[in-house]
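A single protein chain has been omitted; all remaining protein chains appear in their positions.
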Amino acid sequence: MTQELMECGSDFHRRGWSLGTSSNYSVVIERDPLTLLMTGSGFDKGRLRPEQFVMVDEQARLLSPGPLKPSAEALLHTVLARYGAGAVLHTHSVAATVLSEHFLKDGGLRIAGYEMLKGLAGITTHEAEAWIEIYPNTQDIAALATVIEARLQNAANPLRHGFLMAGHGLYTWGCDIAAARRQVEVLEFLFEVVTQKRLLSGAF
Amino acid sequence: MTQELMECGSDFHRRGWSLGTSSNYSVVIERDPLTLLMTGSGFDKGRLRPEQFVMVDEQARLLSPGPLKPSAEALLHTVLARYGAGAVLHTHSVAATVLSEHFLKDGGLRIAGYEMLKGLAGITTHEAEAWIEIYPNTQDIAALATVIEARLQNAANPLRHGFLMAGHGLYTWGCDIAAARRQVEVLEFLFEVVTQKRLLSGAF
Amino acid sequence: MTQELMECGSDFHRRGWSLGTSSNYSVVIERDPLTLLMTGSGFDKGRLRPEQFVMVDEQARLLSPGPLKPSAEALLHTVLARYGAGAVLHTHSVAATVLSEHFLKDGGLRIAGYEMLKGLAGITTHEAEAWIEIYPNTQDIAALATVIEARLQNAANPLRHGFLMAGHGLYTWGCDIAAARRQVEVLEFLFEVVTQKRLLSGAF
Partner (left out) sequence: MTQELMECGSDFHRRGWSLGTSSNYSVVIERDPLTLLMTGSGFDKGRLRPEQFVMVDEQARLLSPGPLKPSAEALLHTVLARYGAGAVLHTHSVAATVLSEHFLKDGGLRIAGYEMLKGLAGITTHEAEAWIEIYPNTQDIAALATVIEARLQNAANPLRHGFLMAGHGLYTWGCDIAAARRQVEVLEFLFEVVTQKRLLSGAF
């Protein structure tokens, strides 16, 4: 699974979704006790190497020996994994950065009517809409993880598909790495569509 | 021909025209009885493998054994193949999604005066225009296939070049995979030109 | 030199400057008598093979045996070669297509003040300007070649850097393939700069 996450990094870096040392990726490698394999903090995602990953427990505590640290955002990965995600991918694209900053005032971004929505887990018709929640950016990841946990526990209206941190980027997840990667591609495509549609709306 | 379709997928995925598990591709491998090799449903088009293809007959019924299903849109491929297409490529680009949503009210998109039009089958001068029809998106593919069949039967004014499904993407075809791929590249280029021209029309 | 032109094709196709079967490339392989190696008509520039090139004389007549034809635009290559070009590259980008269509009414596109201009042959300071002439698109290549020849003969004000055909694309050249490729990259970069600047001018 290290290899699959390295390939995600290489592709996302090439597309400009994981530049600098931004982004972090994880996958559940054991359910009981919950154990995640996760990118270590501060590495170039375009050229990840196997020794740049760490193992963490359900509280994002480091399990693997050595000098590496998990990302500061590891708690967001572990809370999503505790509520069922098999893999969590966090990316920083230009479109996600700009849209999340603008639509923070609305609390989310509504995307409706596109065939590509069917690529999101649980959606089977284009006559659907996705509501992608947007949270203010913060350096207090523990506090945000608590908010996300409450949203995941809300059975009547659970957090779905993914979420944006304003001026920061996307968190999404799936049952495995391939499913999470699909979510990233679908959501980033839809962010581009929303952006292009708005740019053209003046000219149309 | 599996290899050629895998290369289409890899290139189109890289360009952002087949993200998520969107898109499907087919090629006629026998004319009598009509038999198509087609991408199975739900695979990543950027990394197709030979075992992810299926064979279908002229009614899009599965011919190959095993657990794979043809795409829900297989009927569109087979109707195009019955009227002469040797290969059919369906892609989802940002430009095609946005333009098809906007111009649905006009029933199509007129593209005129560009040299690149000469890359479309049957056009030999830039003093030509292409009319790319746009249909409402639907999950009832059988009904759409009937509409497309009627358009293909219209000898006085047949459907040409390709068509768009609104908010969804492009269908185009050619005598073989290379010809169909050329149609995709030419049409996607022209969609970009139309988009850029409109974006600039305010500033010009 | 076949290999170098194949690499141009692969890179330009990847960038979207030579999609479909658009574009043609040539290099002078002998000066006396003038002999050019040139891409044959109708091939995918992203995957050129050695057997897809032809040899032509100074009047663009085919020298190599076999079924291939030179491009319909071969006369533009030979006239440029007769006046000194060692390699000629013709590309079709979205930016060149849109700008050439819009600025045809002015007869050309003025680009001034950018450091990148120093990448063009003969320019040594950014306090320069390039005037890229734009001609109406035509299928009568012989007539256009005559116009271009007259411009190349104009010692007081010779055609420089390259030229655009409206709604069609760029012709540029250099003393060898590397120099011509540099001209393509510099001019396409500058076309993107002009486009972005105009798009932003409303918002600024």
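A few points about this structure:
The chains carry the letters A, B and C, assigned in the order they are written, with residues numbered from 1 in each.
One rule holds for everything that comes next: a contact is a pair of C-beta atoms (placed from the backbone, for glycine too) under 8 Å apart; a residue touches a chain by one contact, two chains touch by 3 or more.
This structure is a prediction, so every number in the text was calculated from the model and none was measured.
For the chain excluded from display, the touched partners among the shown chains of the whole complex are A, C. Note that of A:Leu19, A:Ala121 or A:Leu152, the residue touching the chain absent from this view is A:Leu19. Considering A:Met6, A:Met55, A:Ala95 or A:Ala130, the position touching the chain not shown turns out to be A:Ala95 (whole complex). Residues of chain C that touch the chain left out of view are 11, 15, 113-116, 119, 125-127, 178, 181-182, 185-186, 188-189, 192-193, 196-197, 199-200, 202-204.
Listed by residue number, the positions of chain A touching the unshown chain are 16, 19-22, 44, 46, 92, 94-95, 97-98, 101-102, 137, 139, 165, 167-169, 195, 198-199, 201-202.
Basically, only the chains that are shown with their structure count from here on.
With centres set at the average Cα position, the gap from chain A to chain C is 44 Å.
Between the Cα centres of chain B and chain C there is a gap of 31 Å. Chain contacts: chain B has residues 199, 202 touching two or more partner chains.
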